[in-house]
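Got a structure here, written out as structure tokens. Questions coming.
Only one protein chain is missing; all other protein chains are in place.
Moving on, here comes chain A:
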Amino acid sequence: MRKVWDIHGGIHPLENKDQSNQLPIEFAGIPEQLVFPLSQHIGAPAVAIVGVGQKVLKGEMIAEAKGLVSVAVHASTSGEVIAIQDNPVPHPSTMSAPCITLKSDGKDQWIEHQGINNYLNLDRTELVNHIRNAGIAGMGGAGFPSAVKLSVRGEQTVETLIINGTECEPYITSDDCLMRERADEIIAGIEILRYLINPMKETLIGIEDNKPEAIAALNRAAEGTAINVVSFPTKYPSGGEKQLIQILTGKEVPAGGLPGDVGIVCQNIGTTVAIYRAIAHGEPLISRITTVTGNACDHNTNYEVLLGTPVSYLLDHSGFHQKKCSRLIMGGPMMGFTLENSNVPIVKTSNCILAPTVDELPPPTPAQACIRCGMCAEVCPASLLPQQLYWFSRGKEYEKLEDHNLMDCIECGACSYACPSNIPLVQYYRASKADIREQKQDAIKAEQSKMRFEARQERLDRQEAEKEAKRKARKLAAEERARDNNNPDPIQAAIDRAKAKKASVKSEKPAAENATESLDRARLKEVLANVEKRLVTAKEKLKQAEQQGSDNVEAFRTAVEKTNSKYLKTKQELITFNAVNPALSDSSSMPAEKKILTGDAAQDAIAKALAKRDAASSMTDEERLQNAVSAITKRLQKAQQKLAEEQRQEGEHIDLLTNAVAKLDLKLADADAAYQQFQNNNHD
């Protein structure tokens, strides 16, 4: 007897296996319609390669694997494809997914197929390809593509090949019956696996000791081979991959690792049969053994079911009573999920349809508060702390969940089973696992987005820099050209042109503003002044020459005469000019030194004011007062005129003007009074 190890925790629920394992496997028959979900496995969904209306034969591939981690789907009977569309699929989400619907023609006509006589002559890779093309996925529950598991891995050598015949979950007996009835096929399948994997040490079949008939059958079949049938005490969940490895070899798969890390490959019993059929007979995976059990069914047994058969078809064959059934479960009572719809098909991973009555499997009672009893930790086969995980899960403390190895939870449900408060612990873990996975996905995506964003930013900067460089190069080239052609800088030339234009406009401006005559007058006056100056100097020189008795006296005299005549002529010209332009003659009659035209209004005003002040200072007080009175009178008259005008036009400034008139009136009165007083004083 081989030594077996024990695992931590575990539970012993009622086995309930006897209901369904008493009868031999029955062929369920060919339903009218079969539905093949494109995704019956872990990995990318398969891609349909048939069209609607196409006739297919039994075993014909109708959807091919897409990528490495994916498996093909084959028609399980002959018929016609009538739809490729979304249909309800067996999944806890109760969602619909793309499916191929086949209408069977009842002939069940096989496609031409042929087994491999001596697979030992074949290359391993070729053999794995056969398995891949047969669409085999792990039939224990998860549905991992078998070909991927069996692919040759670089340096990793396999010590032990373990075949999982544990079937630890209550009610399910499909593997049990398979082992009883088809032990030879199983052993043949294992031999193929042994050739593929080439285990260095041993090949083990692990079976719980509650299946003595299966153990006996396998022992018989395995006689004379290197295959070792190992039985061990029944306990849930010994059938978990990591748990079985521990039980059989004492090795623990490291957290987050795979069995390959400890040199072990695990395969399910059902998978070995599928591999045998694929290699020995060339038959793809088109059927499986499914247990139909539960008190809501009269006839509990195992069926050989064509994949794609609706669950309702199986239930009809088993005397199912809808009224008695509390809920329909696919899988076992521990890890299965409720089916909302009995029209979903049997797929590669469907090992059991459970139709319990209310008494048999009552609906879960409401969860109560955790009493921290610690039962969950005692039963956990992964040696986790379910209670801690529960609290962290509720608090969404994902980091702590990971620190407490939530990801090593196999979701066996032992903790929920043991919980006296009926807390659906596994549901918390599943949700939290999904959250953590989602967060990790988001983190990866964020990193990717960041990289793309930075790459884009860098590209934009680079483009901008390139543009700038080009611009600079162009400018430099233009300058170079300009210098080469000895041309002035075009921009500078343009600026110069613009400046010249502006200047010319400016010089034209005063001419346009001032009358040309004023300019002429100014010119004449200037000439006159010059001539006058010259006359004075000429006269002085003449006087000096006469005094010194110079020889040039005559010359000086003629010069004086000439200058004098010129002076007179200029003066005449100015007078005639003034006569022609009388309007401006007033200003020209002012003293010469004050008549200089500056062209500046402010300067003019200052000059005028100065002249006025000079005049005023020369006035007597009496005159000044008189002037003031007359000035104010004038202003008053003007103001009154304006007021009259405004009143006539009904302007808006009437008030203001009235005020101004009144003020001027007052001022006039003051000035008058001052004048009178002055006169009175003088007379006194």
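Here, contacts are C-beta pairs under 8 Å (C-beta built on N, C-alpha and C of every residue); 3 or more make two chains touch, one makes a residue touch a chain; residues count from 1.
Definition applied: contacts and distances are computed from a predicted model.
Note on the omitted subunit: UniProt lists it as "Ion-translocating oxidoreductase complex subunit B", one of the names in "Ion-translocating oxidoreductase complex subunit B", "Periplasmic dipeptide transport protein", "Peptide ABC transporter permease" or "WD40 repeat protein". If you put the hidden chain back, the residue from A:198, A:383, A:448 or A:637 that touches it is A:448. Within the full complex, the residue among A:151, A:219, A:427 or A:626 touching the omitted chain is A:427.
Across the interface with the omitted chain, chain A contributes residues 39, 45, 89, 91-93, 95, 97, 358, 365-369, 393-394, 396, 422, 424, 427-428, 430-432, 434-435, 437-439, 442, 445-450, 452-453, 455-456.
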